[in-house]
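A short worksheet on the structure shown next.
With one protein chain withheld, the remaining protein chains of the complex are depicted in position.
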Amino acid sequence: MNNKRGFASDNNSGVHPEILKAILEANEGHTVGYGDDIYTDRAKAKLHEHFGNDIDIYFVFTGTAANVLGLNAATRSWNSVICAETSHINEDECGAPEKFNGFKLLTVETPNGKLTIDLIQKHMKGFDFEHHSQPKIISITQSTEMGTVYTINEIKTLADFAHQNKMYLHMDGARIANAALALDSGFKEFTKDAGVDILSFGGTKNGMMYGEAILFLNKELGQDFKYIRKQGMQLASKMRFISAQFERYLSDNLWHENAKHSNKMAQLLAQQIKDIPQIKITQKVEANGVFAIVPPEIIPELKQEYFFYDWDEARSEVRWMTSFDTKEEDIIKFVELIKEKLS
Amino acid sequence: MNNKRGFASDNNSGVHPEILKAILEANEGHTVGYGDDIYTDRAKAKLHEHFGNDIDIYFVFTGTAANVLGLNAATRSWNSVICAETSHINEDECGAPEKFNGFKLLTVETPNGKLTIDLIQKHMKGFDFEHHSQPKIISITQSTEMGTVYTINEIKTLADFAHQNKMYLHMDGARIANAALALDSGFKEFTKDAGVDILSFGGTKNGMMYGEAILFLNKELGQDFKYIRKQGMQLASKMRFISAQFERYLSDNLWHENAKHSNKMAQLLAQQIKDIPQIKITQKVEANGVFAIVPPEIIPELKQEYFFYDWDEARSEVRWMTSFDTKEEDIIKFVELIKEKLS
Amino acid sequence: MNNKRGFASDNNSGVHPEILKAILEANEGHTVGYGDDIYTDRAKAKLHEHFGNDIDIYFVFTGTAANVLGLNAATRSWNSVICAETSHINEDECGAPEKFNGFKLLTVETPNGKLTIDLIQKHMKGFDFEHHSQPKIISITQSTEMGTVYTINEIKTLADFAHQNKMYLHMDGARIANAALALDSGFKEFTKDAGVDILSFGGTKNGMMYGEAILFLNKELGQDFKYIRKQGMQLASKMRFISAQFERYLSDNLWHENAKHSNKMAQLLAQQIKDIPQIKITQKVEANGVFAIVPPEIIPELKQEYFFYDWDEARSEVRWMTSFDTKEEDIIKFVELIKEKLS
Partner (left out) sequence: MNNKRGFASDNNSGVHPEILKAILEANEGHTVGYGDDIYTDRAKAKLHEHFGNDIDIYFVFTGTAANVLGLNAATRSWNSVICAETSHINEDECGAPEKFNGFKLLTVETPNGKLTIDLIQKHMKGFDFEHHSQPKIISITQSTEMGTVYTINEIKTLADFAHQNKMYLHMDGARIANAALALDSGFKEFTKDAGVDILSFGGTKNGMMYGEAILFLNKELGQDFKYIRKQGMQLASKMRFISAQFERYLSDNLWHENAKHSNKMAQLLAQQIKDIPQIKITQKVEANGVFAIVPPEIIPELKQEYFFYDWDEARSEVRWMTSFDTKEEDIIKFVELIKEKLS
């Protein structure tokens, strides 16, 4: 337990002051519970500004829930979902997708966290064969768990492929803002316009306190979702406090500023270490994560002063995440420490 | 959608200012996510003050989740849970207990929301018979969904009965503070000391923003719970903001003051209407709810100015809940309106 | 453990010799597994003769599976199913419907095992309300677990009611042959023609060895059922041996003769005991079961020589089931024993 700064995860950060202010301001008088309130209306309106009107929107508490319940809406238990082996739904949700949905995850090893048609081809089989789980969804993460970003064309290609095979494309957007910045694009261009059917739209890793949105960009998939959310234990009684966060997050470019800064800090970190001969950056730095192979002997020493996680212990690869509140001096000092330990 | 005041539910209220302040103060610097932080430590310490050290504590987002996951820890899918027909787990969770736990709820009609040994006897059968779900838990709500409160002795009797039959006693304490006030008792006396094994300890209906605690008063039942919580989609990344609320809620008698006021407002309402001949109070007013049969023709008119729910439409019975922020004048004006409509 | 004869259940009987013969005859050469064989084709053709062509047919192993999987096809986990408290799906399947389907059973106390619109009205609520499981199916048993039989009109009334409320009617037909005899009707008249959507069509209790059919009388409900059956662990590899039984069972009136005899034996038993003053028959004897209150002191003595089950121990009510292989002399001797013990 500790309060020291670090690069463990973008959710180790606190809450952006503007978000807190919005929460405070939402605390006025009585409001009907469970989302039938003006804060929720306004938050949805903001999302409609970004994604268009022809979508269906629901708020839940966590990113895991957004993924699991969003996938539930478009599957039956005898379906399967194709995803990267490193994806959050496979690696970091303690089996919640299988437990709640009863379906099978079909995993794919990837070099960089990104699915391609070639890579998923091995699972495109057994259709109409009752012994075999029926593939129904391709799930991608944007930006990926390895700090990389799908181009708009890559997403379109996967979406077209999914639809040609009567499947859907799901996007885990826990770090969608970082991806938007990386692509220098609005949200809609690489989601709805590219053919994504279901989107987990996250904010907690970019300055919010809690709350995640599930966007049915393919609107009809959301038609019974209110029951799925409630049965999924994710219906907030005082929902206005989630909604108020989203409204503020999507106003005055707050999401944009936060993600811009976060990405910039990752670039800075990458730049500072790219010439250190003992360190090898292993992934393109496109969003707010830096993956690097580091001499194993200095890792414990670094961890004494900064939080971060091992990514692949076997090859001494670590993950450093930056955040909306990472400061330039955090980076500078951290790199100094690295250099000191290496010398 | 509306911001008018009312008596719909204690979760239509906002958040107590002191709770908001605690949230603000928790927003300092980086903190390891998922509960390994000092805020969570301090919140647990507060709960230990109230319930003793020999318990296991976990925080989740919602009351439904607290109930469902708490019950999961002590059951297998071939078990059953005995509860009142009116209980939240049966009526208001969209089947979440059955979905997540795979078990069966065995419901009992009650006159006042309270289980007794006599009432549950009909379900105490089929033990060791493989065709029959095996009863494993008796679940009670304190205070009940009908505004009544179990005495300490009633709870002890049910707990002893459960344990004699190798079963557990679960308590849904969404409104446990109101019950403590009604009993003029600390929490421990009517929970751990009375034999309750698993407790959903709620705060959202009494001034918190979100967050619920699951207390394994029978400590060994909680041993694998961290996996259940994560797989149940209820592990908060920025958990410190739940923990900070609980810490404050349980300090300086805040929970006590809130519940005291709330109960007092219910008493006031009951007193004001008990002599109106066209109205019949149907349940003892022991906590913060008033149940009454009201002439059906005035109900829509009342609802135009105040929120509240029908309880039993067939017999024109309504439910009025008071809250920590209900004002005396709310009650006075509401009763005036009732009288005006009736005359 | 015991081989003595009795009235415990119609599945304590062995297999009708004609069914065994059909099994033997199916054992020729190789046959593609999993149902793509001529025996299965012929069995389906027989069922089409009885129910018409516009239905979808699947074979499984057990009656519990037929009920659970049939209900799965027409529900999502946030639905509920209304049934009699005494129904097999509620009392005798160890919670399999809740476990596999995740939904809620809403039970109704009945005087005679039969649902009526009046009785189920209490559960017709909460539609469109996300906190509440959404009622989707009314499930009846024909003949009922209490030996009574729905008239064709009673079934039509329930089916119309279900359909008006956008719900389906499910029938557990574990003893459907006995009901057909009681109604002096073909199967179709009181199932498909009456509006039943899903039917568990049983044969094991009437002379088969194993195997049950699920009939989607509302054909579109069966469209994905092959996956549900396989995932439900009910796809027989050597399916021809189930199919051959059904083909024979439905040929040359075998089902009819068996059920006719079975019902006749129940009538005989009822007649023989109806004038014994210490015994009170508690349900109309319409199919192959006799329910009676018997002086408690003779029950253990009777059980020493004949198998049968208590129905309601509290009021000394027992259940006696007759079968296709019950002999007249079984009845005569049994009644003699009763009289002897009573005197």
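In this document, chain identifiers A, B and C correspond to the written order of the chains, with residue numbering beginning at 1 in each.
Everything that follows uses one rule, which is that contacts are C-beta pairs under 8 Å (C-beta built on N, C-alpha and C of every residue); 3 or more make two chains touch, one makes a residue touch a chain.
Keep in mind that what you see is a predicted model, and the values were worked out from it rather than measured.
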item	value
Residue in contact with the excluded chain [from C:22, C:43, C:167 or C:236]	C:236
Selected from A:95, A:111 or A:296 as touching the chain missing from the view	A:95
Positions on chain B contacted by the hidden chain, ascending	34, 76-78, 102, 130-131, 134, 224, 226-231, 235
Touch list for chain C against the chain that is not drawn	1-6, 8-9, 11-15, 17, 20, 23-24, 26-33, 36-38, 41, 61-65, 68-69, 93-96, 99-100, 204-205, 209-210, 227, 230-238, 241, 307, 325
On chain A, residues whose C-beta touches the chain left out of the figure	77-80, 91-95, 98-99, 102-105, 107, 130-133
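By our rule, only the chains that are shown with their structure count from here on.
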item	value
Gap in Å, rounded to a whole number, between the CA centres of chain B and chain A	33
Intercentroid distance (Cα basis), chain C paired with chain B, Å	41
For chain B, residues that touch 2 or more chains besides their own	93-95, 99
